[in-house]
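The structure follows.
The complex appears here without one of its protein chains, the remainder shown in place.
Let's turn to chain A:
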Amino acid sequence: MEDGRKQTIANLLKDIERYNPENLPTLECYVEHQCRENTYDLEANLAVLKLYQLNPQRYNIGIICQILLKALTNLPHTDFVLCKCLLNAKHLEESLVKQIMQLADVLERCDFREFWARIHTPEFADNVVHITGFHDSIRKYVCHVVGITFQTVDKTLLAGLLGGVDDQTLKQWVKKYGWKEEANGIIFVANQDENIKTKNITEKIDFENAAAIMAASQ
């Protein structure tokens, strides 16, 4: 079912058909479908923004906001930037778009405490509620950043970054990422010292490079 839909959409994105504004209703429905079903299709969403760009009178601010929020769920990928580049100054003046931009900025700065404080304000809570799995998508992103930064991390700090989750939920996230709780409220994340090492780049000469010279100087 899901695959079938994806295929139908993919056909609408082929070649010149991609620019056909008559496809907008179908594609807009598909954006809403993604929000409901917690699926994601960047290419289709970018195509919607592209159609808005080509037909400025047909843009739908609600859909734009949904696309932007969905792009945030795919952090650490830079989907949000790609979407932002297709908007224009007029879109950015819309108050909800403005707020989403600030939200994205907070997330990109990894200021997760600030993010959780903002997301619980009424104007956001109402919008985010339509995006299934929004909070957990952000937690995945938090775990990604924690996973690349820490060898061990303080448990309270981690719970804070994940939005003040309770002990039970914290344990689930720790388990999901294969981290381990140690004594003294410390969580072991990964052996970073294996990957993050001081490197020396020394000169290496390929045989191919030197072969020609050696052959010529005989």
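Heads up, the rule we're going with is that a residue touches a chain if its C-beta (ideal position, glycine included) is under 8 Å from a C-beta of that chain, and two chains touch if they have at least 3 such contacts; residues count from 1.
Note that contacts and distances are computed from a predicted model.
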Between "Elongin-C", "Eukaryotic translation initiation factor 3 subunit L", "Serine/threonine-protein phosphatase with EF-hands" or "Large ribosomal subunit protein uL5m", which matches the UniProt record of the unshown chain?
-> "Eukaryotic translation initiation factor 3 subunit L"
Would you mind spotting which of A:Arg36, A:His77 or A:Lys98 touches the chain that isn't drawn?
-> A:His77
Of A:Leu12, A:Leu96 or A:Val145, the residue in touch with the unshown chain = A:Val145
Candidate in contact with the missing chain, chosen from A:Val31, A:Val48, A:Leu72 or A:Leu86 | A:Leu86
Against the hidden chain, chain A presents residues 15-16, 19-22, 42-43, 46, 50, 53-56, 76-78, 81-82, 84-89, 92, 105, 108-113, 145-146, 148-154, 157, 186, 192-193, 196-203, 205, 209-210, 212-213, 216-217
